[in-house]
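Every protein chain of the complex appears in place save one, which is left out.
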Amino acid sequence: MNIAEHFPALVIVIPLLFALITWLAGLINRAFCWVIALTITFLCFLMSFSILNTVMHTGRISYHMGAWEPPWGIEYAIDYLNGFVLVVVSFIAFIVTLYSRKSVGLEIDEEKSPAFYSLYMLLFTGLMGMTITGDIFNLYVFIEITSLSGYALIAIGRRRNSLMASFNYLILGTIAATFILIGIGYLYMVTGSLNMADLREKLPPLYHSRVVLTAFGFFTVGLSLKLALFPLHIWLPNAYTYAPSVVSAIMAATSTKVGAYAMLRILFTVFKVEFDLNVVPVTKILLVLSCIAIIAGSILAISQTNIKRMLAYSSVGQIGYIVLGTTMANQTAMTGSIIHILNHALMKGTLFLVAGCVVYKTGIEDISGLKGMGQKMPFSMAAFTVGALSMVGVPLTVGFISKWYLATGALKAGMWFILPIILISSLLSAIYFWRIIEGIYFAPAVSSQHSEVSTYRSLDHHNPHPVSRSRDDAPPGMLIPTLILAGLCIFFGIAAYIPVSVAEKAANMLLGGT
Amino acid sequence: MDIIRTIISGILIATGCFLIVIAAIGVVRFPDFYTRMHPAGKGDTLGQGLVLTGLMVYEGFDLISVKLLIIIIFIFIANPTATHALAKAAYVAGVKPWVKDEGDGK
Amino acid sequence: MFNIAATVIVLAAALVIYRAIKGPRIYDRVLAVNVIGTKTVVLLALIGYIYERPHFLDIALVYAIINFIATIAFLKYRQTGGLD
Amino acid sequence: MIDFILLFFLVICAIAAIRMKDLLSTVIILGAYSLIMAVVWTRMNAVDVAFTEASVGAGITTVLLIAALSRTQRGEENGQRSQVRVQGSLNAHSIISLIVVFVTGAVLVYGTLDMPDYGDPNAPSHHHVAPRYIKEPLEESGVINMVTALLANYRGYDTLGETTVIFTSGISVILLLRRKIQQ
Amino acid sequence: MIEIIIGKYNYWIYITLMMIGFYAMIAKGNLIKKIIGMNIFQTAVILFYISTGKVWGGTAPILWDKAVIYDNPIPHVLMLTAIVVSVGTTAVAIAIVIRIYKEYGTMEEDAILEIERKQAEELRKGNTGQREI
Amino acid sequence: MSFILTAVIMFIFWILLSGEFNIVLILSCIISSLFVSYISHDLLIGKTDIKLGLIRTLRFIKYIPWLMWQIVLSNIDLVKRTLHPRMPISPTIFSFRNELRTEMGMVALANSITLTPGTITIDVNKDEFIIHAVATELAEGLMEGEMQRRIKAIEGEAGV
Amino acid sequence: MKDDIIIRVISNLLIPFIQLYALYVLAHGDLGPGGGFQGGVIFASSIILYVLVYGIDEGRKRAHQKITDVLNSVGVMIYGGIGVVCLFFGGYYLQYGKLPLGDLKHASHLGIYGIEIGVEVTVAAVMITIFFEMAGRKSD
Partner (left out) sequence: MVEIVHSAAPVCAIGVSLVAVILMLISKGYPNLREFWTIGASILKFSIVVSMLPTILDGKVIEYSLYSILPGLDIKFRVDPMGIFFALTASFLWIITSFYSIGYMRALKEHAQTRYFSFFAIALSATMGVAFSANLFTTFLFYELITLSTFPLVAHTETPEAIKSSRRYIAYLLGTSIAFQLSAIFLTYNATGTLEFSNHGILAGKAPDMLLIIIFILFMAGITKAAMMPFHSWLPAAMVAPTPVSALLHAVAVVKTGVFVLLKVILFVFGVDLLSKLGVGTALAYFASFTIIVASFIALRQDNLKLRLAYSTISQLSYVVLAVALLTPGGITASVMHIIIHAFGKITLFFAAGAIYVATRKTNISELNGIGKQMPLTMAAFTIGVLSMIGVPPAAGFISKWYMISGSIEARQIPFIIVIAASTILNACYFLPIVYTAYFKRHDNEIYNEEWRMLNKGYGMINLNSEVRIKEAPPLMVVSLILTAIGTLVLFFWPSLFLELARMVVGGVI
């Protein structure tokens, strides 16, 4: 057998099986778990890279599960778009796994670590599955795998608030998934098909059918809930704030991105662009919503005092960017949107990893606690600065690339009003990030002002002393991944043609080109 | 022969249904929990038994009717047990039985 | 014939549902649900015969075997306050 | 006729289940709901689904919910104190919820207007991929239950996902509730 | 009009059920109630799916000598998965609720939010207090 | 011993349920029976003497027709009471001494009581049966103890 | 609950039958309704019944935590493993027809049987696990 031919299946099955093996190995020796997770995420990264490579050379790959040809069996369809997202997801997962050992060691009870890593792998599997599948019901199944593991991972945050956050996420996530299920049902009812490509062929004559319209509405609402588009974002801030650092990082960096990817799939693969533009004004609605999301997310972020919560709100805004690009339905903006999937993953990944480093070293979660941290943790804070500048959209960072594409795309589409929105949100993010950066570098360390409640209760023994200014950075196991991501924030801001070349093809494909 | 079988099974099923309805009425009509258990525990069990027996007769003798028989047996085992469990739960919780006059409930 | 029987049983179930909702005590409800459970067994068997597909008996059998577990769980909960 | 009555029961049970203050009663009524649901599915010829609902509803869900109650508290809190205090916000919340629910429901109903009728044999869903599943299970999968053939063979991958979901929930529960791994 | 009602009434009943569950999910303050609403919601959707697979005169999708028309088996398969998912979600939800009860001593959303609000307030006070020092 | 017996019972049960025979199914049948009897043979049979158990089973089968008749009677009684406009009931709870020695016997008696006219077993323990009767006269009927005698007969003289 | 003779005896009586029925449902998933999931749930209910009657500690003796923990994942592994084995025999993932078990029909049949076993194992183990974790003592 030609192993490469089966990569599309293996890239899901291997993490899945090893999620199980992680659990078993954890029963023997807990140290195995991390090693397995690391190896497998790396392997997946390599495989997805190879898949993307194949796609770039040969075009769309279609893998038939059980050798049943598409409308009958489940198909894995990989094109530029999901090849790209696969690489992003697996890479981020690899980096976060690399990072996770120390952080998990601190934040999760040691005896729970096998279950943690197993769920972590399942989350990863689910995300990869959501990305790769070409079958709409299979998408639902993977959404559920992702969500379920996500609920549990969030719920084991140290603070009890994480439980309520997780429960709310569970309720809203279930509503979302069920809405998607309803959408699938309605579509199935009038087409008889579950395959995305097949649906694309079968739907056009039915575009004005009320069933299809309803189905579309439910998909949109369900996916918006999943990816936390503005009015439906309410689950996100709490969930990201109270989850363990590693979980916040992986979820912020990949989970909503994959949600956005699913949205793109439904909007532009299952339905055609003409439908989105002419039949229902969904692009207009999403446009308005994403604009509100961008502004509101940034404004809400300003008023936060908790680092992770601030980052979470900023995510709400950034998700707005991704959606915004899709709604203009021209290639430039769409490219911006797709590239922002990568870029935001890198930036948010960096920032959340730094937040994790800080928690690891000091237990501080409050923004005010970061004062003077530039002396104490220079490398982490450098990474944070890079991430923050990137979020602001300073040139030579990835953030600028996204904004460039989105803005020029908006202008191409003749939507002038987008420009101020993008720039205002940049300004707002400049405000909330600058506040922190300034504190990091230009303020004396505040002596242990964080109260017991604001830190992890059980961490108090870990570092009971006032924050000293002497250098005491996170251990290399955490620092290196953080720095890698930060470096990539800059690298892809300079070598932007690498992701852009893929994203442009993907955008072209989504918009109905070849 | 078939006709006779059908008639017999019809009678059995009708009786069974009748008992089931009676049981339902009993469940609604009886004044307290303990007394309601009587129709539930007996009327229902036998009613079901009869209906299923009717089906057995209708089916004739083959593996399917054996399966029906198995169902009947299980119902006869499980139903009184459930009734008992319930009664005990109520009894343990101290639910007082309804008494007509100043009866002599122990 | 089976249709009529099934309808009758369903109507009987209506009475029991009345009891289940009316209560007044939790025991009455459990009792009612138990009765509905046993009626369901019969109903499933009858539906099998209406459709002439004896496969349905398997479902009836499941109910016959495991329907009382919930009741026992209830008893245990009332008796000891836990399920352990 | 039977179907209609059964559906009616379902609605009644659902309403009763969410209206009751006593959580244990709610759980019990949910059991009844699940029983009736199984019957409805049997009426719709969905044998496997009914079977699943039967085993899950009778064997697992109710017991788990009772377990949950045994670990928490039985009644929905309705002390006057808290009720009075949060009255205003509660009402506003329920009104908003009601609006959301009605809008969603209206959209769904709107969608049904163009649907094929219930049981319509000409519905497109029966003519695209379904015929092959109906015709070929024995030749292609060696089983006579189409649902099993479809579940395990044509869409076997979904089922792998399904099993993974179960595994996930198992591990999640262990992660959340297990205090200590016994040596 | 009449045909529409006869042809679709059962869809509408499913929708009613869904909405009952949906309402419980978003409006009820008790967490267990939410879970129960979730169950009702999901089952109603499953019911809807199953009904799309029904064909007049069809029989259960298990090969049978006497059968000519079978019901559509696809919705059944999909819904088996959905039921499983619903069970899994319920289990996780219950686990979380048990933990919540252990931590907060209540299962009412309002009460929990109240506790969290107080906690946040204390945190803020504690913080500012220390900052002044 | 109990292992084999359980396996055999299970095997029979499977065959009765299944009715299909092919290599895979037979194999599964055997494996399943063995598996079930491996994990729970002590539940079904326990430590009872097999021979005695067999005898008792036979006796029990003889007892069934009588029981059936009692059930029918009880139902007629039930119907009368239910449909009677005034509901002639006078519920009572009473207990009587338990003279049985085997648990199986107690259970048989308890369930028989539940199924027979107007009485329901609420609790059983080593010493007594607690019974709820729908009418006092039925309670007296039960107190006569015919049923207990019959069950005792099934238990046999050598009851352990 | 152990002291309740009726329930104990009846449960003793029923549990083996429930278990066998669970396996029966599994084996006949291809012929009639049922399959791995249903079988697994039914099997789990038998253990649940046992725990209800004998208490959680007794239950642990019958279904050791270690064993259920391992079985949790073993089931899915059987399933996924069969898919991988299909790859080794030159087929696509989960293409049972390529398994060396006779002609297409038999191979598929056995493949389906295999994955159903996997499902049953996982479902039973997970349901038992969930129940054990949830029914634990309040004071924990």
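Order as written gives the chain letters A, B, C, D, E, F and G; numbering starts at 1 within each chain.
As a working rule, contacts are C-beta pairs under 8 Å (C-beta built on N, C-alpha and C of every residue); 3 or more make two chains touch, one makes a residue touch a chain.
Because the structure is a prediction, the values reported are computed rather than measured.
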| item | value |
| --- | --- |
| Touch with the omitted chain, as defined above, among A:430, A:486 or A:502 | A:430 |
| Absent-chain contact - pick from A:334, A:392 or A:436 | A:392 |
| Residue in contact with the excluded chain [from A:17, A:119 or A:500] | A:500 |
| Interface residues of subunit A (partner: the chain not displayed) | 389, 392-396, 401, 404, 407-408, 411-412, 419-420, 423-424, 426-427, 430-431, 434, 438, 441-444, 493-497, 500 |
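The rule we apply is simple: only the chains that are shown with their structure count from here on.
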| item | value |
| --- | --- |
| Mutual neighbours - chains that touch subunit C and subunit G alike | B, D, E |
| Longest centre-to-centre distance from subunit F, chain (CA-based) | A |
| Chains linked by the largest number of contacting C-beta pairs | D-E |
| Centre-to-centre distance between subunit G and subunit B (centres being mean Cα positions), rounded to whole Å | 32 |
| Two or more partner chains touched - positions in subunit E | 18, 22, 26, 52, 59-60, 62, 74-75, 78, 80-81, 84-85, 88-89, 91-92, 94-99 |
| Multi-chain contact residues (two or more partners), subunit F | 13, 17-18, 110-111, 121, 123 |
| Chains grouped in pairs wherever the two touch, ordered by label | A-D, A-E, A-G, B-C, B-F, B-G, C-D, C-E, C-G, D-E, D-G, E-G, F-G |
| Residues on subunit A engaged by subunit E in the complex (per definition of touch) | 137, 141, 144, 148, 151-152, 155, 160-161, 163-164, 166-167, 170-171, 174-175, 177-178, 181-182, 184-185, 188-189, 194, 366, 368, 446, 449-454 |
| Subunit A-facing residues of subunit E, complex | 18, 22, 25-26, 31, 34, 38, 41-42, 45, 48-49, 52, 74-75, 78, 81-82, 85, 88-89, 92-93, 95-97, 99-100, 103-104, 112-113, 116, 119, 122-123, 126-127, 130-131 |
| Residue ranges of subunit D in contact with subunit G within the complex | 47-48, 50-52, 55-56, 58-60, 63-64, 67-68, 70-71, 138-145, 147-149, 151-153, 156-157, 159-160, 162-164, 166-167, 169-171, 173-174, 176-179, 181-182 |
